[in-house]
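Structure below; questions to follow.
With one protein chain held back, the other chains of the complex are shown just where they sit.
Coming up: chain A.
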Amino acid sequence: MSTLTWEWPGVHAAPGETSGEVSIEYSQPSESLKIFGFWLFLATDMLLFACLFATYVLLHTHTAGGPTARTLFDVPGFVAETFILLTSSFTSGIATYEMRRQRAGSVALWLVITMLLGMAFVGLEAKEFVDYVQMGATMSRSAFLSAFFTLVGTHGSHVSLGICWMAAVLIQVLRQGIHPQTARKVFNVSIYWHFLDVVWVFIFTVVYLTGVVM
């Protein structure tokens, strides 16, 4: 695979951009273009979450006589979720670091650790949701709960999709090693993962902390 000459017609690096230290994921114009495109996608995804946050903030007091945030949220549960996800962001960062040092085995290991942490996070969140539903706090109970389940659930399904995507990237890294194309894939899945972490920080603050404190 090292003989691949990924060259995209019409892509012209600015003078000086190709010389010197360019990390491997940016080393081919076609790959760096895809990273740029992915940043644009993240911008739209961020706006999607912004709309869901706005909806939640509007509706979070509309409990219709049902459970409120304060009575519902379980502090140890969401703290554990937070620490697990923050740690997974760190481990995916190490995977990127190892990718730049061209160490495929190490990249694979850190991706696996990241995925396991991600699965733990999703598992905890699923358990949290099941508990709520068993307490009668379903999505159709009140506008607050509709907004809560949709916002947090959208984040959770993003994480789940991220795990599947990471698995696909993992297999490619194991099979093909690190070359500009797989490096770009590791990089993209990793910035996606960090992005989900940032969104979670906002969910932690706006939904959970505000919910139990206010």
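What we mean here is this: contacts are C-beta pairs under 8 Å (C-beta built on N, C-alpha and C of every residue); 3 or more make two chains touch, one makes a residue touch a chain; residues count from 1.
Note that contacts and distances are computed from a predicted model.
Peer 1: One chain of this complex is not shown here; going by its UniProt record, which of these names is it: "Cytochrome c oxidase subunit 1", "Proline/glycine betaine ABC transporter permease", "Paraquat-inducible protein A" or "Glucose/arabinose dehydrogenase"?
Peer 2: Of the names offered in "Cytochrome c oxidase subunit 1", "Proline/glycine betaine ABC transporter permease", "Paraquat-inducible protein A" or "Glucose/arabinose dehydrogenase", the one UniProt assigns to the missing chain is "Cytochrome c oxidase subunit 1".
Peer 1: Who touches the missing chain here, A:Ser27, A:Ser146 or A:Thr210?
Peer 2: Touches the omitted chain: A:Ser146.
Peer 1: From the listed residues A:Val22, A:Leu58, A:Val75 or A:Val198, report the one that touches the chain absent from this view.
Peer 2: With A:Val22, A:Leu58, A:Val75 or A:Val198 as choices, the missing chain is touched by A:Leu58.
Peer 1: Since one chain isn't shown, list which residues of chain A touch it in the complete complex.
Peer 2: 1, 7-12, 33-34, 36-37, 40-41, 43-45, 47-48, 50-52, 55, 58-59, 62-64, 66, 139-144, 146-147, 149-150, 164-165, 168-169, 171-172, 176, 181, 185
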